[in-house]
Structures are given as C-alpha cells and as structure tokens.
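Could you have a look at this structure, given as structure tokens, before my questions?
Excluded from the complex is one protein chain; the other protein chains are retained at their positions.
The block that comes next holds subunit A.
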Amino acid sequence: MTALRAGASLAARVTTAPVNNRTARVVLGSVDPAGPLAPRAAVILAAVPGWWRERAQAAGLDGQWLDVMTAVEGPITAEVADLADVPDPTINDLDGYGLGGAYVGALTPTVRSRHGRHYTPQHLAEQLWQMTRRSLGATAKSRMLSGLVRDPACGAGALLLPVVQEQVRALRRVETPLALAGLPAKIEGIDNDPQAVWLANVILAAEMLPLLAALPTRLRRPLPALVRVGDGLAADLSPARAVLMNPPYGRVRLEEADRERFAKIVYGHANLYGLFMGAALDTLEPDGALAALVPTSFMAGRYFTNLRRTLATTTSLRDVAFVASRDDVFAGVLQETCLSVFTRKRALRTKVTRIEDTPRAAGAQQSTKGQDSPPQETLRQTLREAVQEVAQVKTPRKATPWLLPRRSDDAAIAAAANALPLTLAEAGWKASTGPLVWNRRAEDLSTTASTDPATPSAQVIWAADIDGGTLHRDRARDSLRHLALTGASDLKVMVLAGPAILAQRTTAPEQPRRLVVAGLSAADLDRWGGRVVVENHVNVLRPITPPDVSSGTTAETPAMSHEGLLRLLSTTTMDRVMRCVSGSVAVSAYELETLPLPGRDVLAAWEQLSGQELEDAVSRTYRPVTTS
C-alpha cells in the first residue's frame, strides 16, 4: 500500500493527527511551521555564504557581490540571519543539486518523513525539464521562456535549476540588466519551508552569476529571488505555461472547504500529491503543460479514479518515463515512480520511456570489468543517457486504470488489452481483500483448531499458502493456523464459506509472477470444515451472482466458470497484462476487477481450453490487430 510520505514542503499546512492506533494521518490546512532547524542542517546553511563567495569569485566578481546576503534578493529568516559564516570545503565542492540534496539529507528523519521533504536527483530534474519543453514544442536550442514556469513545492529548487540554466544560456545575447530583472516573471518557486526557500534562491542565483559579472559595475543589482514562501496549493495562483513538481506524498484529511474545492479530483482518501496535480491543472494556460515526478499509484489506484478522469478528459498524457529503480529516488520506498507530462493541447499518442537505474546498473558492470571492457566512466555515461524508448500508445482517455507498458515486450499486450470490451468485474466477478489483519487478532490465533462448539474456529489462509499457484499449507504459518471466531460479527464478515479464487495481494520482486492465483474449491472447504478465514494479503475473487445453470439467465451469470477463470488468470499473458496495470509488486482488488477481458463469446470458447492451447489462444487475443 501507499507508503506514508507526508507533506514535503507543505509543512505549514500540515500537522499530524492520530486517526487510530496504526496510522497518523495529516490534516490539510492546519499549521505547523518548519520546526526547529536540525543541527546538521544549520551547519550546511552556515556554509552557504562560503559556497557563494567561491562561486562569485570564480565568476570574476568582488566586493559586495561576494556577500550572499546582499547579492541575492529575497527573504532571510531569523535562523539564517543568526547563522555564523562557517565555510566548509566539502560543501564548497557541491553543485546546486548537491547543496540542495545535502540540506534535505541533513533534516531530521522525523521532519523529513513527516513533511515528505525529498530531494530530486539531477538526472531526473533534467529529464523532466527536457520532456516538458519538448511537449511545449521547444527545439533543442536554448531559448527564452514564453510563459511562466512554476514549481509549487520546490524545496531547494532542483526542478527549477535546469530551467534557470537554460534561461541564462538564452539570455547571453539579450540586454542583461532587463533580462535578469524579468526572470521572476518567468520562473516561480513556492515552498513553505523558509530555510529551503532561502537556499533555493541562493542556488538559483548562483546560476545567474556569469550574467551579473558581464554587466558594467554601475548596472549591477542584487540577483532576483525566484522562490517565495507560500502555499503551493493556494487557489489564487496566476496562470502558468508549465508547472513542474516533485510534490509531497501521503494521505491527508481534508477540511470541508478543501474537500469541496478538490471534489473533482478526490475519491475517498486524498493524497497530497494528487491534490498538487489537481490544483496545478487549474492554473494551466490553454497551451500549458503539467510535469510531475510522482508515484505511479495514480495511474491505477481506486482512490485516484477522479484524478484520472480529470486528467484524461481535460489534458493529454503526452510523455511518461518510468523510473526503473526506486531506491535511487526515494530510498527504501517500495513504490514505482514516473515522470509524467500532461498538456492541455490534445495528443493522440503517449510516448512511454524508461529511465534505467544508474548506480546499480553501473555497479553491476564492475563484475565484468576486464582488459577489453569499456572503462567505467564510458559505461556509466551510456547508462545515464539510457532513456530507453518503450512504446507509443494511445493516450488514456478514461478513469479506469491506465494500461501502460513498462517494457517494450509488454507494449503490444497493453495496446491490445486497451481495446478489449470487458473487465473482470463486467464479466461477473468481484474482488475483495481478505478481512483478517492478523496482528489485530493475535490473541485469537492458535496452532490448533477449537474443539469446543461454543467457541468455534476456522482455518486461516495465508498468502504464502498460495505460492506456486496451488493451495497448500505453508509450514511457517502453522503456529497461526486457526482463528477463534470470538467477535460478534466474525461469522458474517470473517469467514468465507464458498469456493473462490485467491490471489496474492503483494508479491516479492524476485517472484516470477505478479498474478499469483490458486483455487479454493468446494472439496478444500469440505476438508477444512466448510469455512475458512482469509488474511489481508490475499484477494478473494467470487462470482457476483452464483452460477445457476438451471435458471437459464445467462446474461446475469459470470462469463467464466470458477475453473475456467482460474486457468485464465494462471496464463503467462494475463500476468503480463497485470504488469501493465500496476508497475509495483502490489495487486489490489480494484486493479483485479479492472483487468481487461475479451467478449463473452471468446471467454466461453476459452472455457473449453487448457494448457498450451489456452496459452496460445489467450496470447493471440492480447495481440493488437495489425494494420499495414
């Protein structure tokens, strides 16, 4: 499930409020400023004047321009003003990205996770800007921006760095004093962490130093501040040509007014990053673009249904780049991330690319290092540039999960699946998640079944029991095999008393399949006392109306039998379809229900097939009709 990465720069709007004993959910709109400065963060900020001095000197400036406090406009917080000027050679060696990253890295883990302050790696920041300018129709040449570029949660300014760099390049041949003064009209960053805002202004201003140095002394003015302290979700932001963001994540509780404002994009739980994307849409100019570095959960999750509908109907997903490894971007988060660019202008096709994980891929090469292998740097360079083209697919237009291939070998399947008429739910099957959360019921779990009819128990089915695609009893779970049905509603909500298809809700990355299913047959149920309890790492698929052959109402009956569907879901092709729905190891009940299927006649024909015959038939169906 969604890892809780609450509120990057939204600190001022966000505070934690315990919802229950398990999760703390932040409330949008409540106030908690950035909080006390972590000691290490203070050390880094104290080194910034030295960092600036070195750069200003290198640019050929002197005097007042070496003093960051006078050379750069913008607000200076009391914390920053009080800092001693303590140069640090290790900080001096960092570039703008590095300095911003060091600041975020120096925040205390609590602040970092509570406010979701994460930094953006350079290669992703540059890639996102390249994708944005391409979708805005810019050519390879550096050029002046034709409209405002905003990052509503800019942190230390990483996403704006490539934008400023391009502007500075484009400005070299323009009248510089005017051009510099005009920059704030072209580039705007917003963040609620005043320290980060100051740092971002310094980092971005450092890029303008060559322009300042090129001016006659009398024309030199302090460098403009491009970033301000504020609320990136505010409703009254001016229209923008492009909005870039690496927004904070995490579920938030909305106040009534906010819920109303975001009604179009929120469905059930609200996630901060979804709010940022939705709010940005409202500020886009007619030919504008939204470019976001975000988790891919919005492409398939149930709670993002409304956001997907809004995005799919009011914009076109122009360009999406899946980031092949997460640990590079957000350490320890098991979430797939992507760079997505949406434009107001309509596009028919979406370009799908894949950005390879640089550090690990380069590291893997070390083992093959030999006399004739290319040098490390060359390979790493190749890999860094490895933005692999995956596919060009039809632009998603609906609120249902977007089927987007992560790899070229899934591209054809995704395209074909998109054109199929039914979903699993429409074919008459519903999916739900197993109700047992074991650690909430730890005291009711035991090794043996109850023998006392007054305190009945039921056998528990664990996710591990369906490893390998057949239902079995995993030894490791034997100590927690039986649940005493002590709760008042246990007999109603906990037990499963009919045949079903069970599917693992999360799989380990090393497992060969994402779709791991096994059948729970009537015989299994008989053997286990007529009922079982399914734990919550398992999804349960059941027919919406139990098949009743005698009634003859075929339209109402599920399109496939229990056995037939089980065989179908076990095919290689269906596993690959699932991978196009969700890039993560998780398979939610909602995603299962939206699996695309062919018409009832085809499903009826598949009912008769098994083994290789079925594999072939399914694989043929999930192949696009070729037109030449």
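Note that a residue touches a chain if its C-beta (ideal position, glycine included) is under 8 Å from a C-beta of that chain, and two chains touch if they have at least 3 such contacts; residues count from 1.
One rule holds for everything that comes next: contacts and distances are computed from a predicted model.
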Chain not displayed: protein name in its UniProt record ("BsuBI/PstI family type II restriction endonuclease", "ABC transporter permease subunit", "Acetolactate synthase" or "Fumarate reductase iron-sulfur subunit"): "BsuBI/PstI family type II restriction endonuclease"
Candidate in contact with the missing chain, chosen from A:A289, A:A411, A:I501 or A:L541: A:A411
Residue of A:K394, A:R440 or A:R527 touching the missing chain in the full complex: A:K394
Residue numbers in subunit A that touch the chain omitted from display: 54-55, 57-60, 92-95, 98, 142, 165, 169, 172, 209-210, 214, 324, 354, 356, 361, 365, 372-375, 377-379, 381-382, 388-389, 391-394, 405, 407-409, 411-412, 414-416, 418-419, 616, 619-620, 623-628
